[in-house]
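Data first, discussion second: the structure below is written as structure tokens.
Only one protein chain is missing; all other protein chains are in place.
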Amino acid sequence: MNAPFAPTRISPLFDEQAPHAAKWTQVETMQTVASFGSADAARLPLAGIGDLSFRRRAGVKGPGAAAWLNALGIATPERMNSWLRMDDGTLVLRLGNTEYLVEDMPGGGRTAQMSATAPTHGVYPVPRYDAALIVAGRNALELTRQTCAFDFTTLSPAAQGLAMTSMVGVGITAVAMESGGETYYRLWCDGTYGGYLWATLVEVASDLGGGAVGLESLGRLAQQ
Amino acid sequence: MKLMTCPINGTRPISEFAYWGEIRPAPDADTCSDDQWAEYVFHRNGAPGVKKEWWCHTPSNTWFIAERDTEKDKVLRTYLHGDDK
Partner (left out) sequence: MKRLPAMPDEWLDRSRTVRFRFEGRSFEGLAGDSIASALWAAGQRSQGRSFKYHRVRGILSAANHDVNVMMQDGPKLNTRGDVVAVREGMDLTAVNTFGGLANDKARHLNKLSRFLPVGFYYKAFHNKRLFPLWEKMFRRITGLGVVDFSTPHIRTQKRYDFCDVLVIGAGPSGLAAALSAAEAGASVVVCDENARAGGSGLFQLGADGARRQHTVSLLQQVKAHPRIRLLEGTYAGAYYADRWVPLIDENRMTKMRAKSVIVASGAYEQPSVFRNNDLPGIMNGSAMQRLIYRYAVKPCNTAVVLAANADGYRVALDLLAAGAAVAAVLDMRASVPASPLADALRAKGVEILAGHAVYEAHADGKGELAGVTACRIDGSGRVVSGSQRRISCDGVAMSTGWSPAANLLYQAGTRMRFDDLLQQFVPEQLPEGVFACGKVNGVFRLESRITDGQRAGLAAAANAGFEVSGSITVPAETESPSHAWPVVAHPDGKNFVDFDEDLQVKDFENAVQEGYDNIELLKRFSTVGMGPSQGKHSNMTALRILARLTGKSPQQVGTTTARPFFHPVPLSHLAGRGFSPQRHSPLHGRHAALGAVFMQAGAWERPEYYAVPGKSRIDCIREEARRVRTAVALIDVGTLGKLEIRGPQAGEFLNRVYTGRYDNMKVGATRYAVMCDESGVLSDEGVVARVADDVFYFTTTSSGAATVYRELSRLNIEWKLDCGLINLTGSYSAMNLAGPASRKVLAQLTDMDLSSAAFPYLAVRSGTVAGIPARMMRVGFVGEWGYEIHVPAEYGATLWDALMKAGESSGIGPFGVEAQRLLRLEKGHLIVSQDTDGLTNPFEVGMDWAVKLDKPFFTGKRSLQIVRKMPLKRKLVGFRLGENHSGEVPKECHLIIQDGDIAGRVTSISWSPHVGRFIGLAFVLPSMSETGTAFQIRLTDGSMVNAEVCDTPFFDPKDERQKEIE
């Protein structure tokens, strides 16, 4: 049994998306929906729900976590509950005080480096299986108003703050980012709740003139 | 809905929190009498007043202490364990 093969990563949203997917693609050995249909492009400017679950992520926490990451060349945000993007596009979220979530761009190797490096004293690796969603469009804020008691206008792309809160009954981490002058949101939640969160947000988005958007129609949003 | 302020995550509706209970000093489990131990385990102070309580902000699993006036239904302050200088 020596055949080395990269086993397929299955997205936490696969079961929920499969009945609606029109076209698939594979990124980072994970099947991702390239398109839900011809309506994708029109949905995004109003209320588009996109999926970036395929990106590789790794978490770490503990009193020694920041130093350990820095020693690997991974920058860590200075303020609690904030995020930064490294030059190579790697996203680093500081969750609260001593926990970090690192997300690679496709092809990036930071998370692999983390997994390959033994943790030292006070460093606790946190394996992750996130559903990673995008909520974009001019009705994105209204969508958050209908699903979450947290005021998303307090998250600004410039301030690079982060909020851990509850949306439709599920714990999420949320940030605001900017593309083409418009604010959009990125959300992460435990993958076992991912299908439910995805389906619920898509339903609310369709009330607002939008809905699910495949990778092909995400444009710049999938590149940052 | 009541608001509660997590020292790390800020002010949120109370639905984002779990209440553990009042922080009560425990007698020395090795030396106290059975009665003293039972009193600690089973009895709770129901009188109104300012109580120190453990609360948890569940989306972030942040535990902290709230000082709450149960008569006035007001949270006086919240802080991380060890920060109550």
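Going in written order, the chains are labelled A and B, and every chain counts its residues from 1.
The rule is simple: a contact is a pair of C-beta atoms (placed from the backbone, for glycine too) under 8 Å apart; a residue touches a chain by one contact, two chains touch by 3 or more.
Owing to the predicted nature of the structure, the values given are computational and were not obtained by experimental measurement.
Participant: Tell me which residue among A:62, A:108, A:137 or A:211 touches the hidden chain in the full complex.
Facilitator: Of the candidates A:62, A:108, A:137 or A:211, A:62 is in touch with the missing chain.
Participant: If you put the missing chain back, which residues of chain B would it touch?
Facilitator: 1-3, 13, 18, 20, 29-30, 34, 37-38, 41-42, 54, 56, 58, 61, 63, 73, 81
Participant: Since one chain has been left out of the picture, which residues of chain A touch it in the full complex?
Facilitator: The missing chain touches chain A at positions 1-12, 14-15, 18, 30, 61-62, 119, 121-122, 124-129, 142, 145-149, 151, 153, 168-170, 190-193, 195-196, 200, 203-204, 207.
Operating definition for what follows: only the chains that are shown with their structure count from here on.
Participant: In angstrom, rounded to a whole number, how far apart do the mean CA points of chain A and chain B lie?
Facilitator: Centre separation, chain A to chain B: 34 Å.
Participant: Contact residues on chain B for chain A in the complex?
Facilitator: 8-9, 12-13, 15-16, 57-60, 62
Participant: With touch defined as at the start, can you tell me which chain A residues reach chain B in the complex?
Facilitator: Answer in residue numbers: 80-81, 95-97, 149-150, 163-166, 171-172.
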